[in-house]
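Take a look at chain A:
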Amino acid sequence: MHDLQCESLVKRFGAYTAVNSVSFNVPRGSFFSILGPSGCGKTTLMRMIAGFEAPSSGDIRIKGKSVLSTPPNKRPVKMVFQHLALFPMMNVGENIAYGLRCRGENKADIGGKVARVLDRVGLPGTEHKQVSQLSGGQKQRIAIARCMVLEPDVLLLDEPLGALDLKLRERMKIELKQLQHQFETTFLYITHDQSEALLMSDNVAVMNAGQFEQIGSPQELYNNPKTGFVAGFVGDSNRWSGRVVSLSEGKVRVAIDGGGEVTALAGDNRIAAGGSVEVFVRPEAISIGGGRDEVLGGTVESLLFNGASSRILVRMDNGHLVEVGQAVMDGSVTVSPGEKVQICWSQLHGRAFTTAR
Partner candidate 1 sequence: ETLRLLTWGGYAPDNVIKLFEEANPDITVEVTLSNNEEMIAKLRATGGAGYDLAQPSHDRIFAAQKEYNIYKPLDLSKVGAASLDANLLEGVKANATIDGELYAVPHQWGTSGIVADISKAPNVKGWGDLCNPEYKGRTSMRLRRTILLGTAFGLGKDPFALYADKAAYQKMLDEVTDTLIACKDNVKTYWNGGDDLSTLLLSGEVVVSEAWDSTAFKLYGQNKNLVYVPPETGALAWIDTFVLPRKSEADEAAYKWINFVMKPEIVKLMSDSTGAIAAVKNGIDLLPDDKKAAVKAAFDDKDLANLKFFANIPAGLEDMEGKALERIKAATSN
Partner candidate 2 sequence: MNVAAPQSPFLQWLYRGYMLAFLAYLAAPLFAAGMFAFNDSMFPALPWNGFTLDWFFSSTEPKIGMFHDRRLLRGLENSLYIGVLVSALAVAAGTCNAFLFERKQFPGKNVFYILMIVPLVIPGVILGISILVFASMIANGLEETFGIEWDFLRPGLFLVILGQFSFLTTITSLVIAARLRKFDISLEEAALNLGATRLRVLMTVTLPYLMPALFSAFVVAFLVSFENFNTTLMLVGSDAPLTITMYDRMVKVGSTPVLNAVSFFLMVGSGMLALLSVVVQKKDEPAT
């Protein structure tokens, strides 16, 4: 059973198409993320689901029923806004009670429900605090509590961590996931930060220029991207453009612009000999030294130390700069800038996609 279904949703602003034929289903109780760069139409999509924008065409169904003609204040979806939109003129308790009072529940019930939901988000007894007295992470939780107290079918979250600072964001990622487990509600989460999407979601849709490029589990997206955009956007990648030399059994031989040839898996089926492609190889798939299928020569340009995710920058002989992942933990660094090295990786870790026009 699906809590939320969107079918060929389209939204045009004048001549500009912000959301272009988007379809997806969100199963009950799952955590679904939409990941895409700024301006790709994520917020517009979410606003259509919440009812703040009317779709140009397509349908939105919640628990199987179309909600197109339901006004925004009647839809069983609640939304956590990017800047939270907590009401500054009410205290915490009033903020949470707001929806219940709109619904006309009686006073006594409301008090109990507010207390219970505050308990569940780990902030018991804060009813009388002012919103301005809360820390960023606490505000976050109040915003979620305000929606969850209404027991929505779907909770929409629009980049809710965007305003928090680095360390807090790391912590809240884990906390959000745990809250979703606790409430067992369907979450639809919007973000442009791939690590948020990967970390928390059961399923992720990668969105670009108004369209969905791929829907899948985080692992699928990371390990089996279906388009060049997904390969480049999800996780770090080295990217070289080149031209197809030959193609056989799903493997492509690519002549990289500037010199050198590599073999990679064909990522899509529009690849043809002579066509221009981009080859993606993740830094952590590459190592220094020889011994694997693909080997290229270059010079170490600099060492980017960053603890567990350190990198070596290698200027290849064809002029491209390559990031090479470095397993640091035990290995003290064995190369130094200026040194001539060879880098290598397995064919299976290279992936070629037709260049998007």
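Note that contacts are C-beta pairs under 8 Å (C-beta built on N, C-alpha and C of every residue); 3 or more make two chains touch, one makes a residue touch a chain; residues count from 1.
Inclusion criterion for the candidates: all candidates are chains of the complex that A comes from, given by their letters.
Computed from a predicted model, the values in this text were never measured in an experiment.
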{"item": "Pick from 1 or 2, the complex member that touches chain A", "value": "2"}
{"item": "List of chain A residues in touch with candidate 2 within their complex", "value": "50-52, 72-75, 77-79, 81-83, 85, 87-89, 98-99, 102-103, 130-132, 146-147, 150"}
